[in-house]
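Before anything else, here's the structure in question.
Every protein chain of the complex appears in place save one, which is left out.
Per-chain numbering from 1; labels A and B assigned in written order.
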Amino acid sequence: MPDALLWLPLGLSLIAAGLAALWGLPTVNRRLTNTRAAWLLALMPLAAFLFLLFRLPPVLAGSGLIWRQAWMPSLDITATLYLDGLSMLFALLVSGIGTLVVIYSGYYFRGDAGAWRFLCYLLLFMTTMLGLVLAGDVITLFVFWEGTSVTSFLLIGYKTKDEEARRGAFKALFITGGGGIALLAGLLFMAVLAGGTDYATLLHRRDVLISTPLYPVVLGLIAFCAFTKSAQTPAHIWLPAAMVAPTPASAYLHSATMVKAGVYLLARLYPALGGTELWFAVLTVFGLLTMLTGAYLGLKQNDLKALLAYSTVSQLGAMVMLVGAETAVAFKAVIVGILAHALYKGALFLLVGIVDHETGTRDLRRLGGLRGTMPRTAIVTIPAALSMAGLPPLFGFLAKETLLASVTHPQLPPLIGTLLTAAAVMAGALLLAQAGLLLSDVFFGRPRDPHIHGHEPPRGMLVAPAILTALSLILGLLPEPIPLATLIAVAAKAAYGATVKVSLAIWAGITVPFVLSIVAVSLGGLIWGFRHPLRRRQEALWPWLRLDAVYEGVWQGLMGVARLSTRSQAGQLRRYLILMLLALTTMMLLWGDLPRPTTLGSEPLDDLTLLRVFTLVLATGAAALSIFLVRDFFAILALSVSGLGVAVIMALEPAPDVALVQIVVDLLSVVLLTLALAIIPREQRRRAWEFTFRQTRWGLVRDGLIAGAGGVAIAILTLAALIARPRTSIVTPYYEANAKSLAGASDIVGAIIVDFRGFDTLIEILVFSLGGLGVFALLRYATRRERRQAEMLLASSAGENPSLAPGTSELHDKLVMGIGGIRPSPFIRMLAQVLLPLMMVVAIVQMMYGHEQAGDGFTAGVIISLIIAFWYVAFGYEETRRQLPWLQPFPLVGMALTLALGNGLVAAMLSGSFFGRVDYGQWLGLGLPRGFSFSSSFVFELAICLTVLGGVALMLAALGHPQDKR
Amino acid sequence: MLDLLKALTIGAMFGIGLFQLLRRNVIRSAIGLMVLTNAVNLFLLMTGAYRGRVAAYVTLSGERSDALPQALVLTAIVIGMAGFVLVLAMLYVLALRYRTADADDIDELKH
Partner (left out) sequence: MHTPHLVILPILIPLVGATMGMLLWRRRRWQAFTSAATLLLSLLGAVLLLVSVWRQGPLVFQLGGWPAPFGISLVGDLTAATFVVMAQVVLMTGLIYALGCHDRCVLYPVFYPLFLFLTASLTGSFLTGDIFNLFVFAELMVIAATVLTALADDRSGVEAAYKYFYISLLASILWLSAVGSLYASYGTLNMADLARRLAADPSPPLVPAALVLMTVFFMIKGAVVPFHFWQPDFHAAAPTAVSAMLSSVVVKLGIYGFLRMTTLLFQPQASLLRDWLVAFGLVGVFFGGLTALGTHNLKRMLAYSTLAQIGFILVGIGWGTPLALSAAVVLTINHSLIKAALLMLAGAMASRAAVKSAAFANLVGLGKGAPFPGVLFFLGGMTLAGIPPMNGFVGKLLLFRSGILAAAYPALAAVGVAGILTLLYVTRAFQTIWWEPAPAEAKTKAGGDRLLAPALLIALCLLLGLWAEPLLALADAVSASLLNPSAYIHAVLGS
């Protein structure tokens, strides 16, 4: 039935966590001692515990409480909380033991100002753990499941300075995180197969789930996750490593609550997935293995916490095994076992924490005879240890009885039954021996290490363990604690599906289990008697057999592969380019499916053919020449020749506008390349040249092959495009039809550039001006930084590279004279003086009539810029700047862009669409000479021209004068 | 026939460009970039739909060349130019920074 307050326990513990964080504030922290703060914080989990107790009656009556909150409707995922017997039992444990642990940690961290962090993490963990057990649908379950992993990571790594703590936390997160991913996949599989995420639907689709071929996958994923969380062999290795956590955390997470999450998951999903051969096999095998491994390794340990950890592993194994066994009594045994284990193991951890805290060690080989100095602690410990040993009249005895009863259940196949029985007896015996070891070697006997003097902890510190111990004592002694029995029954029923009869009487007469437990006890006593030789023998036996080593190996291997894969990022551009081009070639070969032209084209020869052939050869030849010419300068000249050849090819296409631009660009780039050449020190270039062909022949072949492949591909594409001529173009006819009427231009290309696709051009000039800005900025700021470095270097190693040193004569010449360093003749200077205005006029005309003839703003801009370049050559940097004050790069570009955008906007206002075309001349009613139109296009051309001018001015200013003095 | 020659030319220039691009001498690889750009511009021009006899002017009659690719090539040329200049600037700074014009020595960022 619905319960609007079911979220309250989570809310309370979350608030508590928030308060703990607040307590971290220095002002609060100073006023509040740890113990007091802990007592206050403990009220919250206590409240949660009480809240749950109040919800006990309906749950015992067998009805589950549900709380729903829409979360992701479009995936029909609702956050659901669900409280039935099983979750009730766990929730009570979590909140109850949580309360005690919080109180305990207050004492454990006495005087540690950082304790707030621990308590904050702990309470966060409590929230997630409560959420995990209260979750009512698999997504909510997963959310909190991951939450427990993360928070436990924080708790294990609490002592961050400690290398071991970091490793342990990482290991735990690695393993449980891996489980988490498996869980998500498994749960989603279930949800998809069953068609719903909440238990209500999921748990009633067993028939669907176990009948699909995917069932093994689902079960595998879920089981894997549960095993990682519940520390089943071989994933158990994280649990002992997690013992570096502060003891309260170990007591809470690694005995009472989190490690049981796996068992909870399996028990919870049993109705949906359980009851099959596979289920039985997987769970029993792993459970059995884990039970024995844990029990065996536990006896070997010298560290008390490690000993407890391994016995926990053993117990978890037993529980998993029981969930696999799928009989009513087995589920009873699981529930009782969980309860009993939580009580005594929690207590023992806390007590070990006390011993550690008061004596400063947990090493069995150094402790001993503490009953004298720590009588109270001893008194509290004894019943807990006996309960662990499974001796009457403690609750642990009951747990062992039910365990034995379920492994001797007639429903099991005889052979397996005996196997399980033997294993259970063995494990029980070993656990008893360990409990004995714990008691005898810590509290009894004589002190082994004279330096260790334990003393009693403050009373408050004993409260928590005392309560837990008392519980396992009382629950054992009480004749038939009815409500508890019903709770266990309800819980077992929730997991098992059918009713489970539960009686908690200690004395059930002489039964098979009883006999078996007598056997176990006597065997355990024997082991205990011979513990020292046995433990020494264990030490000697297979020292190399360590699962941690396997984990380490995996981790190291992973890191090795990782480091190796970073080697691919070798840092050399050429390698990158080559690899990319190879990949591209491969893709082309696999999927490119290049056309196989049948004809070689049918373009008829005309009177220009000879010229065409000549230019084609020229362009290619010059380009090829640029490879082999030794002097870079000649190579550049070859490049420019090839560029001009290309221009002629374009002109013959015929595409006069393109050819024009190609020519000016070619000239401009040659000028700039030469400038760049002038500022890159010669001997550096010489050294680089030596490398040009000096590399492995294989390298040359490889590059040649790549180049060849690329060339062939493009050639084929070109041929395929050419022989298909003439084709139909969708867009061009429109341009041809409307260039004059709509764009007022007879030059169709110009019309496209400025009107039809004007936006392209706008962005294009942005790119161009940005190029200019980039060059300017680079050579101003980056260079300045580098030069500082260079000067430092030069200061150290004098004149190793003179051309870099500022203020050398070469540089001086560049400043006061032309870039060439030679003072040009007066004639040249006069020429420059005259040419500038002339060219400006030419440029203006260019733009005015650009729509009628070839040429446009770009060409105009470049023309002016070239003259300015000429000025740089003729007058040198300083004088040019002095004589042409308007040559301010930033404002020029800025104004140009303002013009372009403004023009677009005005056009938008007049013609209704951004970049629309408006004839301002008409609009203003100006009478203008024929063929000259003052339209938005003209303004745009002007903007282009200015941009180019600004951009080129920037480039020239930068390249012409890199060594700025500012 | 002429088509084939054009195709071969463009292919050859493209190949030369790639080869130059992969040289260790940074000036050469810059040259390669330029050649490559030229080749691609030509290719773009060749994708025009018509076998042009006369330039794309409204005033001219006859089989006009396709105007659109020309417009695209114009844009591409200008952009290529800007990029080329930027490359030069970077090369200069690199020469200062690494004291080399050998592309393979410029490998401080790796792994």
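Here are a few things to note about the model shown:
FYI, a residue touches a chain if its C-beta (ideal position, glycine included) is under 8 Å from a C-beta of that chain, and two chains touch if they have at least 3 such contacts.
Just so it is clear, the model here is predicted, and its values are computed rather than measured.
Of the listed positions A:V143, A:I382 or A:L547, the one in contact with the omitted chain in the full complex is A:V143.
Of A:L5, A:L53, A:A113 or A:V192, it is A:V192 that touches the chain left out of the display. Contact with the omitted chain, checked across A:A782, A:I828 or A:V906, is made by A:A782. Which of A:G157, A:G353, A:P513 or A:P654 touches the hidden chain is settled by the complete complex: it is A:G157. In the complete assembly, the contact with the undisplayed chain comes from A:M588, out of A:M588, A:V617 or A:V712. Residues of chain B in touch with the missing chain: 21, 29, 33, 36-37, 40-41, 43-44, 46-47, 49, 68-69, 72, 75-76, 79, 82-83, 86-87, 90-91, 93-94, 97-98, 106, 108-111. Contacts to the hidden chain, counted on chain A, fall at residues 71-75, 139, 142-143, 146-147, 150, 153, 157, 160-161, 166, 169-170, 173-174, 177-178, 181-182, 184-185, 188-189, 192, 217, 558-559, 561-566, 568-569, 571, 573, 575-577, 579-581, 583-584, 587-588, 591-595, 713-714, 717, 720-721, 724, 727-732, 734-735, 755-760, 763-764, 766-767, 770-771, 773-774, 776-778, 781-782, 785-786, 789, 890-891, 893-895, 897-898, 901, 911-917.
What we mean here is this: only the chains that are shown with their structure count from here on.
Separating the centre of chain A from that of chain B, both taken as means of CA atoms, is a distance of 40 Å.
Across the complex, chain B is touched by residues 566-567, 569-574, 577-578, 581, 600-603, 605, 609, 612-613, 616-617, 619-620, 623-624, 626-627, 632, 635-636, 639, 642-643, 646, 649-650, 653-658, 661-662, 665, 668-669, 672-673, 675-677, 679-681, 684-685, 687-689, 691-692, 695, 703-704, 706-708, 710-719, 721-723, 725-729, 731-732, 735-736, 739-740, 745-749, 751-753, 757, 760-761, 764-765, 767-768, 770-772, 774-775, 778-779, 782-783, 786-787, 789-790, 801, 804, 854, 858, 951, 955, 958-959, 962 of chain A.
The residues of chain B lying in touch with chain A in their complex are 1-28, 30-31, 34-35, 38-43, 45-59, 63-68, 70-71, 73-75, 77-86, 88-93, 95-97, 99-104, 106-111.
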